[in-house]
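Heads up, the thing below is written out as structure tokens.
Note that one protein chain is taken out, while the other chains of the complex remain in position.
Right after this comes chain A.
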């Protein structure tokens, strides 16, 4: 269980994240949405201990994240940032093997190899496993990184805008995979998303931030409606039902 208590981060004089308190529901996809500069990525970085909070704390299983040993934490929570690792030439298989680093420090045991094999199977990467990651397309590379996280075998998987620079087909592919991680493997996924329609269609819960403050936190259907969206984005966003999905039609909206 991840609990966030009164979490605050200041950059200069600005509170980028301002006294945010919430709990992450296990075995669900939670999307973090909000306008640019709302503090979404900063929040995620603090939860995953990439960034230290100024005040407040993050608890994993009732224990503050700062007290966790880094490698023990790495067995429970994984984080994928917007990937800029494209200039490093390692093979897909090597990348996925690094997911086992918290367990074996790079010397793979039989157990580790089994996990790597399963991750390759799960993400259907057999054909690509010996290619260098800098030779892959954006979608393929994102799949390889997710496979690494699967091999890391953590209960919590946090992703910072994983759909960045992906076309529609690959975005859908990645979201379906995340859905499977929750439904089949029982993971807890927390994801920063820019596109509210992906958040609406694929997530169980939504957290909305605005100017560093938590403005909404609840099940998806309670948040995806014109009224709540106006509060978050300061614009009128009509919502339409389509095959049971709520779609936000904001493209020609008047403020």
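In this section, a residue touches a chain if its C-beta (ideal position, glycine included) is under 8 Å from a C-beta of that chain, and two chains touch if they have at least 3 such contacts; residues count from 1.
What we mean here is this: contacts and distances are computed from a predicted model.
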Report the protein name recorded by UniProt for the chain absent from the figure; options are "Molybdopterin-dependent oxidoreductase", "Putative ABC transporter permease protein YclN", "Peptidoglycan glycosyltransferase MrdB" or "RNA polymerase sigma-70 factor, ECF subfamily". "Putative ABC transporter permease protein YclN"
The one residue from A:91, A:211 or A:253 touching the chain left out of view is A:91
Of the listed residues A:81, A:115, A:143 or A:187, which contacts the missing chain in the full complex? A:81
What residues on chain A make contact with the chain left out of this view? 48-50, 69-75, 78-81, 84-85, 87-91, 94, 98-99, 101-102, 105-106, 132, 152
